[in-house]
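Handing you this structure, nothing more for now.
Every protein chain but one is kept in place in this view of the complex.
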Amino acid sequence: MADERKLAYVMAFNEAVKQQMEADPNVFCAGEDIGAFGGVFGTFGGLQARFGADRVVDTPISEQAIVGLGVGAAVTGLRPIVDLMFMDFICVALDQIVNQAAKLKYMFGGDAVLPLTITTAGGGGLSAAAQHSQSLEALLCHIPGLKVVMPSNPYDMKGLMTACIQENNPTVMIKHKRLLGMTGHVPEESYSIPLGKGNILRPGKDVSIVAYARMANEALVAAEELAKDGIDCEIIDPRTLQPLDTDLIVSSVKKTNHAVVVHEAVRFGGLGGEIASQIQELAFDYLDAPVTRIGAPFSPVPFSPALEQHYIPNAKTIVQGVRDVMARV
Amino acid sequence: MADERKLAYVMAFNEAVKQQMEADPNVFCAGEDIGAFGGVFGTFGGLQARFGADRVVDTPISEQAIVGLGVGAAVTGLRPIVDLMFMDFICVALDQIVNQAAKLKYMFGGDAVLPLTITTAGGGGLSAAAQHSQSLEALLCHIPGLKVVMPSNPYDMKGLMTACIQENNPTVMIKHKRLLGMTGHVPEESYSIPLGKGNILRPGKDVSIVAYARMANEALVAAEELAKDGIDCEIIDPRTLQPLDTDLIVSSVKKTNHAVVVHEAVRFGGLGGEIASQIQELAFDYLDAPVTRIGAPFSPVPFSPALEQHYIPNAKTIVQGVRDVMARV
Amino acid sequence: MDLSVDVQLDLHRRMVRIRLFEEAAGRLAESNRLPGFLHLYVGEEAVAAGVCGALNDDDHITSTHRGHGHLVAKGGDFNRMMAELMGKATGYCKGKGGSMHISDTSLGMLGANGIVGAGSPIAVGAAFANRYRGRGQVAVAFFGDGSTNIGAFHEAANMACALHLPIVFACENNEYGEFTPRDKTMAITDIVDRAAGYGMPGVIVDGMDVIAVHEAAVEAVERARSGGGPSLIEAKTYRFYNHHGVQNLGLKYRSDDEVAMWKQRDPIFTLEDRMIENKAATRDQFDAIWAELRADIDTAIAFADESPYPTPDQIMVGVYTSMTGAQ
Partner (left out) sequence: MDLSVDVQLDLHRRMVRIRLFEEAAGRLAESNRLPGFLHLYVGEEAVAAGVCGALNDDDHITSTHRGHGHLVAKGGDFNRMMAELMGKATGYCKGKGGSMHISDTSLGMLGANGIVGAGSPIAVGAAFANRYRGRGQVAVAFFGDGSTNIGAFHEAANMACALHLPIVFACENNEYGEFTPRDKTMAITDIVDRAAGYGMPGVIVDGMDVIAVHEAAVEAVERARSGGGPSLIEAKTYRFYNHHGVQNLGLKYRSDDEVAMWKQRDPIFTLEDRMIENKAATRDQFDAIWAELRADIDTAIAFADESPYPTPDQIMVGVYTSMTGAQ
C-alpha cells in the first residue's frame, strides 16, 4: 500500500522502547552515550528528553557493571534494557551475561525472575575492522538461560523488541548495523512477535534457505536471481535464534528436500552447524543433498573494504551455494 | 608392559611444562595460586621451587590482566603460559582472548607472533555447580586465531601440552577436571603431538564415535558394552578441536557409514553441530543414518550429584545413542 | 554509639548461628557428606552479623563464594540451607545451586556467587532499583580483599559512585585470596585506599569486633538510605579454616602463630566476654543461646538427611521463567 506507515529499523527499535516505557514504569534503559546523545547509532534518540535521566541513564564505560546493573535491577523487580554499544563488547561483559544473567534463576532453584533485555549492534560492512564487526551470536545461543533475537527488518524489529522487553527472561537483542537505515512498514500501535517463532519470508518449493539478520535480505535478492534459473527458494528467517523454530525449518526442508543455511558469522562453529545438524537429524530421509552452510571464512573481519566485501557472504555467494546444492546428483 | 612408566594426567601436564621451561628460558608461567601453592589442582606443583618466582608467577585475581600479561609478553618475545583456574572464568577474560590474543596478529597485518598458551580446567562431575563445571570450548573454537586442545589421557596431555608451548600461535589447553588423576603410560623424554591431528582410540567397522576429553573415555567403555551386541565401534578422539582433523573423521565415517558425536558440553550450539555438519557435508552419500549428537541438555550444570549424574553424558547414554543409530532403517 | 543490650544480643545470635552452621557444615564435609566445594565463614562472623544487623528485611545483599555466613546473618533458614548443601530437593535452590549459589531472594539475599567480584555489579543493580522505587531500601555488596583486584569490583564501585546510589561496599579483608597472601597480589595494605579513587568515603574497622563493624555499618547504611551515596567499609578479619574445606590442603601458606593469634581474637567470645564484663549478659544466658541454636542445627541436619534428592526430571525445570526456550 502506498500510504502504509514506513519506519527505519533503528526507529522501529526506538519506538518499541518508547512504547514499552510508556506502558510500564518499571522499564528503564542504561548504557554508554544513550542519554543526552541518544546512542551512537541513534537507537535511544529522544528517550532521555521524554522520560528523564532517571529512566534513560548514561553509564561509565563499564560493560560488566552495565550488565550487572541490569541483572541486579531485574532480579529486584525492574525491567531493564541495558545497551552494549557493539556486539564485540559482549566479550568484556560475558561473565555477567553467561555466568550471572543466564544462570541466576536456575542456580537459585527457580527463585528469581530476570526480565532483562540486553541490546547490542552486530555485523560487518562498515569497515569497522576486527573488533567492531563481529557476529558472535553462536556464543550466546549455546548458553541455557538466554534468548537471542536478530531481526532482519523494521517490522520484526519492533515486534521482537517489544517481546524482549515484555519477556520474563534475559534476552539479547542484536541489531544489525547495516540494517539500521532499512525502512519498511511498521504499524504505529504496539505489537509483539513471539520469541521462538520464525517466519517464511518467501515461500518456495525447491530449496529452503535459512538466513537471519542481514543475510535474510541477501537471501531475498539471491532468490530473485535464482528464480530466473527456475529455482524456487523458500526463505526462512528464524528471527529468534534461541529458542530456534526447528519445526518451521524442518517442515520446509521436508517439502523442498534441499537446505542452505546462511549467516554472516564465521562458518566454523557458527549457529549454522546447529541448524544444519538439526535438519539432517530430523529430515534425513527427505534430503536430496547435504545441507550446505554459508558463512564467513575462518579469519577475523578485515578492515579494508577491498577485503571485507569478499569476506561477508552476500546474495552472490548464496546464489552459488544454492546452485551447488541443486546441481548435486 | 608391566614396567612402562605411568603418570597421572595432571603430572603429564606438569612434566610438559617443566621440560619446556628447562629447554627454553623464554617460557614462564603466571596465574592465581600457581606459585608457592602449585595451583589448586596441583598442575603447577613444584615449578616455582625449581624455576623461581620470576618464572612461575603468582598473580592477583585479575583474569583479564592475566591473559593480557600473556598477550603482551608473547608479542614482545616470551613464551607465556597463563592459567585460568576454571574454564568458566574465560568469560571474565574473553575480551583479551577473543579480541586481543586471537586477532592481534591479523589486525597487525601479520606483523606479530603470539606464542601464548592459555591453560584452564573444564568439565563437570565434581558437584561444582553452574559456574565451575562448564565445557565452553564451542565459544573458543568459533574464533579465528585460536587453537583449542582437549586431551583425553595422560599420554596425549604431555604431547599436546608440549606442542602448545612450542606453538607460535595462541592456544587454549583445556584440562578435564575429572581426568586429573587418570594414570597411563607417559614417556619421560619430551615429545610433542601435532596440533590438528586426531587419534583413533579404537578401530572398528560399524559406527564412528567422535568424542573428546572425558567423553572419549566414556566412549571406550560404551564400545566394550556395544561389542557384546556385535556392534564394532571406531572411536576417534580429535584431541585438537581447532584446527579439527576433519579428514580422519570423515574417512572413518565413509568406512562405517554411521556417526555419533559426543561431548560433555550443552548439545545445542556445541561443537558437535560443527562436526556433524562437516560429516554430512563431506560423507553424505555414505551415511546410513543421520549423524547423532550427544551432549548435555539445555540447562546450566546442576549442583546436586543426584542431578548432575544424569546431566552429563556417559557410557550409558553413548550406548543408547549408538544403538539408536544402528537400529535405524 | 551505645548499643542496647538487645542489639548486642541480636548481633551475638547472628554470629553464633553462623558459627554453628559453619562448624556443622565443616564436620559434614570432613565425613564426605557434602558434595562440591565448601568455603567456610568461621572467624569472620562479626562482618556479616554486624552489617546485616544494620539492614532491614527488604534491603538487599550480594555475596561471594563464602556465602553461608551472609545468608545466615540475613535471616536464612537452617533447614533449607543444610538441605541445599547436601543437594536435596528441599534446599533453598532445590539442589541446583549448592553452597556456592545459596540464596533467598525473599530475604533480599541475591546469591552466593562462584565468580570472584561478580556480586558487586549485581548489588549496584539492586541499589539502582531501590532508588528507582524510592522506598528507601539499600543494597550491600560483600566481597573479599582479593576480589578488589578484579575488574568487576572496580566497575561496580565506580558506577555506584557515578550514579550516587544507595549502596554499601563491605570488604572482608582476611589477608588472603585462596592460598596467596595479599602482599603478593597488591602493593597496598588497606583496601580502603581504593575508596578515594571512586569518590566515596571509606573506613577501616576491626572485623573481629562486631560492635565496631555494626556501628560503621549503621552509619554507612544510614548515609545510603538518606541519599548520601555509596561508602566502603573495610573489616580486617581472618578465616579460621582453610580457603575451602576445613583442613589446610597441600602446602602450608599461613603460619601456626598467625592463625593462633587471630583465633585468640574470636569475634564471638570477645563479645561474650565484654558483655559479661559489662554485666550486659551472663554466661548462663550465652550457654542457653548456644544450646538452643545447637538444637536448631541438629534439626536442620536431620531435616536435610531425611529430605529427598531431586529427581532427574527436575534438571530442565527453572532454566526459564516459563519453559519455552529449551531444546
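Some notes on this structure:
Letters A, B and C mark the chains in the order given here, with residues in each chain numbered from 1 onward.
Here is the rule we use: a contact is a pair of C-beta atoms (placed from the backbone, for glycine too) under 8 Å apart; a residue touches a chain by one contact, two chains touch by 3 or more.
Quick caveat: nothing in here was measured; it's all calculated off a predicted structure.
Shown chains touched by the hidden chain across the complete assembly: A, B, C. Here one chain is not drawn; of B:Thr59, B:Thr117 or B:Ser208, the residue touching it is B:Thr59. If you put the hidden chain back, the residue from A:Ala129, A:Ala216 or A:Met326 that touches it is A:Ala129.
When you scan B:Met21, B:Val67, B:Met150 or B:Val186 for touch with the missing chain, the hit is B:Val67.
Touching the missing chain, out of B:Ser152, B:Asn169 or B:Thr256, is residue B:Asn169. Touch with the hidden chain on the side of subunit B covers residues 28, 30, 54, 57, 59-60, 62-78, 80, 95-96, 99-100, 104-114, 144-147, 168-169, 195-196, 242-244, 246.
Where subunit C meets the omitted chain, the residues involved are 149-155, 158-159, 161-162, 164, 184-188, 193-200, 229. Contacts to the hidden chain, counted on subunit A, fall at residues 32-33, 35-38, 40, 42, 58-64, 88-89, 91-92, 126-132, 267-268, 297-300, 302-307, 310-311.
Note that in this section only the chains that are shown with their structure count from here on.
For subunit C, the chain whose average C-alpha position is most distant is A.
Per-chain CA centroids place subunit B at a distance of 36 Å from subunit C.
Separating the CA-averaged centres of subunit A and subunit C is a span of 40 Å.
With each centre defined as the average position of its C-alpha atoms, the distance from subunit A to subunit B rounds to 30 Å. Chain contacts: subunit A has residues 95, 99, 106-107, 144-145, 242 touching two or more partner chains.
Of all residues in subunit C, those that touch two or more other chains are 93, 95-97, 101, 113-115, 151-152, 318-319, 325-327.
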